[in-house]
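This report refers to the structure that appears directly beneath it.
For this view, one protein chain was removed and the others were kept in their places.
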Amino acid sequence: MSGERDDTAVCVDGVEVPAAVGQSLAGALHDAGIRVLRRNLVTDEPRAPFCGMGVCFECEVSVDGRLRRACQLHVRPGMVVSTGREHDDER
Amino acid sequence: MTTSTADVVVIGAGILGAAAAHELAAAGHRVVVLERRAPNREGSGTTAGNLHIQAIHTRRPGQPIPADNRRFLPLQLAASQLWGDLEDRLDADLEVRRNGGFMVAETAEQTRELVEKNRMEAELGLRTEVLDGTAARSELPLLSERVVAATWCELDGYANPLLVAPAYLTAARQHGAVVRGFSPVTRIARTGRTWQVSTSDGTWSTPTVINAAGPWIGQVAELGGTRLNMTPVAIQMHVTTRVRPIMRHLVQHIGEGMSVKQVSAGHLLIGGGWPAERLDLSGRSAPSLASMRGNLLQAARILPFLADLQLLRMWAGPLAATPDEMPVIGEVPGAPGFFVAGGTYAFTLAPLWASALARLVAGGSPPLPIDDLGPARLCADAAVTS
């Protein structure tokens, strides 16, 4: 949607996704069409960022190996993000 | 103020009171359960929910004397059997998991203790296995290199303490039991062989009282005219956020208070009887940060993956300990019809104590001898002073 200002890329679940430095990570993922960031561990429903201010934990993803809330971070070049949006066969 | 009659008045709706109420109601008794606040909110709802079947060996940090593990083991074995079909009997999902458990050692001395424990277990009829560190890690690769040996017991497990007492109460109610929350007992009087148990809104006249009041067991006994030497303490628990299934077993430490498991909801529960900041019987006891750090450091030393998880909550709850660390169960001497049940490992032993109380109330003998666990040993002082 705002592709004209994308100036970097983050790696999301192994795929390079264009993003703009300084965007919130939650926003950048949203803009790249990645709305669902995790599945609820109880209901297995897809979940996406909700509160945008660090309260609801619905946007929690792994960033460079650490669990972080995507709404609290800004895009940096080379970020490696892993979401929990896919079904997990182990369950 | 109304006066009603009951066959049995149970004081305390923790797991022991709830289980006893169920057993007695199912046997046809008219049971009333009186609980000072909401059921299952104290020790029974705040405990780790472990089903300890391999011998108890470890002391809680700060525990002055060890439990008599040789005396405990037959009780654990009997309880183990009763847990086997508890979900069917209560027709409820209690999240019981019997995937076995390890008790680990880090030193040569601890390994010797493990071997000795294993020998005693064999002698008393419990099959456990001693593994060296490598064998233990091949069974549970999450164990750190610090583990030099472990015993394995396939009967160890856990259940969800938030579900068990409520399920017992629900089943008891189906058998006609009456459960009164927020009804603290204010007075207990005796006329001949009849007890009058009063709360602020009623009195129950009954031949049988069961005092299962957990940390308040001493206070309730005193209302009934007996001094019981009990020493409630508060211990604490820590829980991580939910994660995908990673560990099926209960992991304990032979030298230190530690229990770690992943419950069916996905949380890792880390405990071990570490002391809370203070015992507060009027509200919630406050957890201690020193105990939190100690317990977490130790658990992460044995299971390093824990360090990367997120601590979600911690809490403290009371434990109705006796001075000798052994359970107390039986009729109070000189107070016919007044029974007490409490003490350590009540969660594991609850189904057994329920069955024992039901038989004692009916005038029969318990499923296995428990005379030595009666309250007499805790009222010795009281007899002298009164």
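Think of it as A and B in the order they're written, each chain with its own count starting at 1.
Quick note on the criterion: a residue touches a chain if its C-beta (ideal position, glycine included) is under 8 Å from a C-beta of that chain, and two chains touch if they have at least 3 such contacts.
As a working rule, contacts and distances are computed from a predicted model.
Enquirer: Mind telling me which option in "ABC transporter permease subunit", "ABC-type cobalt transport system, ATPase component", "N-methylhydantoinase B" or "FAD-dependent oxidoreductase" is what UniProt lists for the chain we can't see?
Expert: For the chain missing from the view, the UniProt record says "FAD-dependent oxidoreductase".
Enquirer: Which one touches the absent chain: B:108, B:122, B:135 or B:289?
Expert: Only one of B:108, B:122, B:135 or B:289 touches the chain omitted from view, namely B:289.
Enquirer: Contacts of chain A with the missing chain: which residues?
Expert: Touch with the absent chain occurs at residues 1-2, 5, 7, 20-24, 27-28, 30-31, 35-36, 40, 42-43, 45-58, 60, 66-67, 71-75.
Enquirer: Need a quick check: the contact residues on chain B for the chain that isn't drawn.
Expert: Those residues of chain B that touch the unshown chain are 13, 35, 37-41, 45, 59, 61-62, 162, 166, 169-170, 179-182, 240-242, 255-257, 265, 274-275, 277, 284, 287-294, 296-297, 300, 304, 306-315.
Criterion: only the chains that are shown with their structure count from here on.
Enquirer: Distance-wise, how many Å sit between the C-alpha centres of chain A and chain B, to the nearest whole number?
Expert: Averaging C-alpha atoms per chain gives centres 44 Å apart.
Enquirer: Along chain B, where are the residues that touch chain A in the complex?
Expert: It comes out as residues 242-245, 265-266, 310.
Enquirer: Residues of chain A touching chain B in their complex?
Expert: Touching chain B: residues 41-42, 67, 88, 90-91 of chain A.
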